[in-house]
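Omission of a single protein chain aside, the complex is shown with its protein chains in their original locations.
Then we have subunit A:
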Amino acid sequence: MIRTLLLLLIGLPASALAFTLDDLQARLNQTDALAGRFEQQRHLADLDTQLTSRGHFRYQRDERIVWVLESPIEDRLEFTPDSAANIDDSLGGNQRGRDQVAALLLDLLGGDWQALQTHFRIELSGDARDWQVDLTPLSDALRDRLSEIRIEGGEYLDDLTLHAANGDRLHVRFFDQQPAMKDKDVTP
């Protein structure tokens, strides 16, 4: 707790000036590990239906994110930079696509703009207390699948919205977020 306070103090002068992507990255990287709850809403455009799921997560910077679904089904997913394999099941869909989405998720949560810049045009708006980042795909190949990504937050990343090219939308709200002990066991 003291460490967080100290880091916040160091971060304060910067927030008084223009808030940059570097500042945001530094901010997001202050916490090595983060735990909290999420609510995921997937809007399917052509069916005009909503798929909603809830659960909790644990994020460990540069290592993994553990995604624990509680309702409507119970499941535990783990995404690492190398693989986003569903550890419970091998019949889990197309590996390449999952890897890419998982890598994207990890980059977004860590504010790794350097990695994201190769694929997206990145725009930051707002200030340190309430910031938004818009990512627009650079390549045609990516634009065929994704039209825009938007992340918002304050101290942490609070909202993530992925707009698919076909009109589908994935919105994830993160809440009750707290720094976690890095080496604590990640199983819920």
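Note that a residue touches a chain if its C-beta (ideal position, glycine included) is under 8 Å from a C-beta of that chain, and two chains touch if they have at least 3 such contacts; residues count from 1.
The definition used in the following text is that contacts and distances are computed from a predicted model.
Q: Not counting the visible chains, the remaining one has a UniProt entry; which protein name from "Predicted exporter", "Branched-chain amino acid ABC transporter permease", "Sigma-70 family RNA polymerase sigma factor" or "Chemotaxis protein CheA" does it give?
A: The record for the missing subunit names the protein "Predicted exporter".
Q: For the chain left out of this view, which of A:Arg42, A:His56, A:Arg150 or A:Arg169 touches it?
A: A:Arg42
Q: For the chain left off this view, which of A:Ala18, A:Ala141 or A:Met181 is in contact with it?
A: Candidates A:Ala18, A:Ala141 or A:Met181; residue touching the omitted chain: A:Ala141.
Q: If you put the missing chain back, which residues of subunit A would it touch?
A: That gives, for subunit A, the contact residues 40, 42, 44, 46-47, 49, 51, 53, 67, 69, 72-73, 75, 77, 79, 84, 86, 89, 91-102, 105, 115, 118-119, 139, 141, 144-145, 164, 170, 172.
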